[in-house]
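Missing here: one protein chain of the complex. Every other protein chain is in place.
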Amino acid sequence: MEFSAKDFKDFFKAIVTMVEEEKDYLCELDRKLGDGDHGVTMSIGWQAVNEKLNNELLEEEDCAKVSITVGKTFLSAVGSSVGPLYATGFMRGAKVVKGKTVVNDNDLAEYWIAFAKGIKERGQAEVGDKTMIDTLEPFYIALEKAFAETPDFLTAFTKAVSEAKKGMESTKDLVSKKGRSSRLGERSVGAQDPGATSAFFILSTFLDIAKERTATAS
Amino acid sequence: MEFSAKDFKDFFKAIVTMVEEEKDYLCELDRKLGDGDHGVTMSIGWQAVNEKLNNELLEEEDCAKVSITVGKTFLSAVGSSVGPLYATGFMRGAKVVKGKTVVNDNDLAEYWIAFAKGIKERGQAEVGDKTMIDTLEPFYIALEKAFAETPDFLTAFTKAVSEAKKGMESTKDLVSKKGRSSRLGERSVGAQDPGATSAFFILSTFLDIAKERTATAS
Amino acid sequence: MKKLMNDPKNVVEEMVEGYVKAHPDYIKQLPENDRALVTARETSDGKVGILIGGGSGHEPGFLGYVGDGMADGVAVGNIFASPSPDPILEVTKAIDKGAGVVYLYGNYAGDVMNFGMAAEMADLEEDIQVGMAKASDDVASAPKAEKEKRRGIAGEFFIYKAAGAAADFGYDLNEVVRVANKANDNTRSMGVGLSPCYLPQTGKPSFEIEDDEMEIGLGHHGEPGIEKGPLETADRVADRLVQDILADIEINEGDNVVVLVNGLGSTPRMDLYIVFRRVEQILSEKGIKIYRSYVGDYITSLEMGGCSVTLMKLDDELTKMVDHPVDCPMFVQK
Partner (left out) sequence: MKKLMNDPKNVVEEMVEGYVKAHPDYIKQLPENDRALVTARETSDGKVGILIGGGSGHEPGFLGYVGDGMADGVAVGNIFASPSPDPILEVTKAIDKGAGVVYLYGNYAGDVMNFGMAAEMADLEEDIQVGMAKASDDVASAPKAEKEKRRGIAGEFFIYKAAGAAADFGYDLNEVVRVANKANDNTRSMGVGLSPCYLPQTGKPSFEIEDDEMEIGLGHHGEPGIEKGPLETADRVADRLVQDILADIEINEGDNVVVLVNGLGSTPRMDLYIVFRRVEQILSEKGIKIYRSYVGDYITSLEMGGCSVTLMKLDDELTKMVDHPVDCPMFVQK
């Protein structure tokens, strides 16, 4: 499949919409484990991104530049834990598609692997720590494996997102070890991690867009 | 009727009991007009008095000394608006019965007139200001008049207490002018003044005791 | 009601005990009366003594303001109740340095009577000259024509500040009283309540208010205000408070004022600074200059929600008083 800077921008727009819809739910999850602001933080960040999409980025045709601007804008607007995490993700992804106005299946797979690995490197969390890494690590492992077997992005990404979902859901039963909720110990069991959830939402938003584009193309 | 220092002490004990019973009601009235503490203040003050009654005053046979100690103790324990007011009342009353171990009808009438006038002098409020003076001024006017007509304390006091009651009830319809509630203006209409109420309770407690003593004596 | 306390009967005693233990280099209890607290530091001979006091529950008011540059002693009452004359008299005796003592308190029936009685006793029994000045800064509490009927709220802080400085500068008794009265004459406050406080002994809210309401002009013991209305934005609240103040006292373009945005107990600093922001906008639109600002909890009502705005108009003398340094456990100014 071919994916242009415009497609990236549509994807980021779709996140903006998704975040507004899921804002309350993400806050609610964070209220149980942390300080209750995850939805607010995501909204502040993606609204700032939206502003850029509607102005500076309107004419931008370089996929990497779009992704870098999104990451930087998000980080500037929110700080917080997820600022550096998602910003690092989008900036590492950008590196992979540097200078490209259109990317292919291989680029996309590499983009998402770099995204997830970048976040892991930034946050230094392990699977089982009850963070977004529980979503992202199974995701990138599955993506690497599936794409190596059959180099079709949509197929591989679909598989990876279903691993991401399992990972997200696994955080319900985990005692949290990283981040604000780590001190909760046993009391954290039963609550799904907000960051693991928003990470899954981002991935599944991309999956929807990717499916759409493939459907239109074929 | 004859009234001894022991009778005075019984009277003050009866106030202690009455105040504990009416504490919440007095606070409730003060909550509407003022700072909600009138019952608490009365309780603190009369508990301190109770302590004295059960110790230093146990053997005291001088009516004036009992009344002075009650006034001073109450004042020390509470300060507040009612501290100086009731303390002045009991101390002015004491002046009238100075050195007496037993008092007669005339003394009692003078005691209560001095009590009420002393409070009026201390507080400088007028009838209609929505304070305890609305209870106490009609009370002492009636007492003076009735006792001058028929010098029987119980009869005169009974009449005076019924005037006191009317006075207390009149505070419901008054716009308050003195004390904390004076800034309420029209919004104070409908609420009965807490001090006017506690003053009436004190008088009617005395009426009960006086009736009892008369019944026992006859 | 949720409080960190032991027996509700002992809250004042235990607070005072904790306070004195926390700041032994600042303050001590007099052996004669544990509600009588005086500065632990030696004050100079011939200095007019400054005595403050009132009910408890207003912390940092009033015990928090005993220290260099403010008060020399405080008489501590029960919650929301004036102290009785006993501790006032004991403090008077302890802080008199031959130049007399000035009593500063809010204009409430109870305080007027108790401080009045104490002043009489100090004169008659102790031969100590006493001056008095009452704070009556609350615009909401009586019409302009009856300023002397108004109660004192957060503006009391400025009266302490001015009188405390005057005493430090060596002013005599009458002069300290004059400065205190001038500070009071130049000071106006207006408050707004959002949520009640709870008396420890009754556990009851001091007033009833709906989730979407505010009470304009309420007193700092929870006495009802002049008007209940829908909760508005911080800007509209500030507009209203400042407007009522400026309608009551002439402050002209070019005049200097000090501003106090005072929290009533449970209002975050964030909210107070948001209110201050608008106050500053209004004043600067009018060309009124803010000489100094105080934003925080200065005189509270337990955990009441809301705030008040106070302006004091300055002249050269009051400016000097405002600038004077202070060192108290709950308020320090360099």
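Of note:
The first chain written gets the first letter, and so on, giving A, B and C; residue counts start at 1 in each chain.
Here is the rule we go by: contacts are C-beta pairs under 8 Å (C-beta built on N, C-alpha and C of every residue); 3 or more make two chains touch, one makes a residue touch a chain.
Keep in mind that this is a model prediction, so the values were computed, not measured.
Looking at the complete complex, one finds that the omitted chain is in touch with A, C.
Only one of the listed residues, C:15, C:121 or C:249, touches the absent chain: C:15.
Of the options C:64, C:131 or C:219, the residue whose C-beta touches the omitted chain is C:64.
Here the missing chain is touched by one residue of C:211, C:285 or C:316, and it is C:211. Taking the complete complex into account, residues 2-6, 11, 14-19, 21-23, 56-57, 59-60, 64, 192, 194-195, 211, 214, 231, 233-235, 237, 259, 265-277, 280, 293, 295-297, 300, 302-303, 305-307, 327, 330, 332-334 of subunit C touch the chain not shown.
If you put the missing chain back, the residues of subunit A touching it would be 24, 27-28, 31-37, 39-41, 43-44, 75-85, 122-123, 178-185, 187.
In this section, only the chains that are shown with their structure count from here on.
Subunit B has its Cα centroid 76 Å from the Cα centroid of subunit A.
As a whole-number value, the distance joining the C-alpha centres of subunit B and subunit C reads 32 Å.
Between subunit A and subunit C the centroid-to-centroid distance comes to 54 Å (mean Cα coordinates, whole Å). Of all residues in subunit C, none touches two or more other chains. Under the contact definition stated at the top, not a single residue of subunit B touches 2 or more other chains.
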